[in-house]
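Structure record follows, encoded as structure tokens.
The complex is shown incomplete by one protein chain, all other protein chains being positioned as in the whole.
What follows is chain A.
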Amino acid sequence: MIAVLTVASVCALCLGTPYVPPHRLVGAVLDGDTTLAGVVVNELRVPRLVLALIAGACLGAAGLVLQEALRNPLAVPEMLGVSSGAALGVAAPLVLTLSLPAAVQPLLALGGAALGGGLTLLAAGLGRSPSAVLLTGAAVAAALQAALLVLMVMADQLDLQLIYRYLLGSLSARTWEDVTGLWPWLLVAAPALVLCAPVLSVMRLGDEDAEALGVRAQRARLVALAIAVVLIAPVTAVCGPVAWVGFLAPHLARWFNSSAGAVRWLPWSAAWGAVVVTVADVPARLALAPVETPAGAWTALLGVPAGIALMRSRRRDRMTEGSRTGTAAVRTLVPGPRTDTPRPDVEAPPAGRRGNGSQEEPGARGTVPLPGETTGTEDPR
């Protein structure tokens, strides 16, 4: 993972016009404003990379929190209406040409996200069956998107380009200001995450067992949603709903150390989220240059198939395990909506992927990339 992250970061910093060779990167960063390469790297590419890392980490962590709290491998911000709510909150003043101070934007996004997520959970009756929650979420998200589209139809042609790009999740032309705007939110969210992680691992056991252990399941779920909203809203306010990162990252984290618990998956999921967004940003910037494609489109294109593949192989794996060790394991360990319909191919042997997981030592998760030491991307236009 570290290798992938490093390669992606170096690519993000070097490629583009002007091309900065890797060995001159350090020089360019140190040069600062004196050379063209220095300006480009310092002012455009580095903030972009930092933003990609932070955004990915937030989305990945939020995705894991939601998935664990709802015990549903498909509970992602996009399908709960959280992302569309936040996007609506940001896009509305843009279209209606209300001039608002920049500090209000995350608040609006927060309001929208809370509205979308709360509406979904209320309508679905909190902890009912996973698919019911998801379909309700899809309905809420569709309604919110319809509202967004109405706004877009009202917008001028010029704004429209901008808004459309934003709605797909784009990292283009973000500067240090955008990055610094994120810090206060992260300061709120990070301790909350640390506090809620143990509760999450208890929630995995199922509502009854969790309550027996002294966790108020419904309240914990609401708190988890609140944390996810706090994580997602500021990111959405800055770079739009980068789609499906919250879906892919937790699955990647689980795939690589399947034996761990929620507490351990949380940092991994954040790290994988950062990797996913950073990697997706490279083709977004370069694939169809000079036109810049939004990173969100790439994450949706690549993330959904990959996530589904991971989910399937994992479920198959778990099924075999469960059928060997007893039914209780199946009930608690397989949160998928398919729990009660065993697939015919259950007898497939557990894939030999355990080996993959063990290669990553637990210590390596301390390497959640620090934004400061990595480097960014953006082309001067």
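The working rule: a residue touches a chain if its C-beta (ideal position, glycine included) is under 8 Å from a C-beta of that chain, and two chains touch if they have at least 3 such contacts; residues count from 1.
Convention: contacts and distances are computed from a predicted model.
Engineer: Report the protein name recorded by UniProt for the chain absent from the figure; options are "Nitrogenase molybdenum-iron protein beta chain", "FecCD family ABC transporter permease", "FAD-binding protein" or "Cation acetate symporter".
Structural biologist: Answer from the UniProt record of the missing subunit chain: "FecCD family ABC transporter permease".
Engineer: Pick from A:V40, A:M79 or A:A270: which residue touches the chain that isn't shown?
Structural biologist: Spelled out, the listed residue whose C-beta touches the missing chain is A:M79.
Engineer: Given that one chain is not shown, which residue among A:A12, A:L70 or A:V140 touches it?
Structural biologist: A:V140
Engineer: Touching the absent chain in the whole complex: find that residue among A:L25, A:L222 or A:V304.
Structural biologist: If we include the chain that is not displayed, A:V304 is the one touching it.
Engineer: Based on the whole complex, identify which of A:T6, A:Q161 or A:Q218 touches the chain you can't see.
Structural biologist: A:Q161
Engineer: Have a look at A:Q67, A:T278 or A:T293 and name the one touching the chain we're not showing.
Structural biologist: Touches the omitted chain: A:T293.
Engineer: Extract the touching residues of chain A with respect to the undisplayed chain.
Structural biologist: Residues of chain A in touch with the missing chain: 74, 78-79, 123-125, 128-129, 131-132, 134-136, 138-140, 142-143, 145-147, 149-150, 152-154, 157, 160-161, 164-165, 168, 243-244, 288, 291, 293-294, 296-298, 300-301, 304-305, 308, 337-338, 341, 344.
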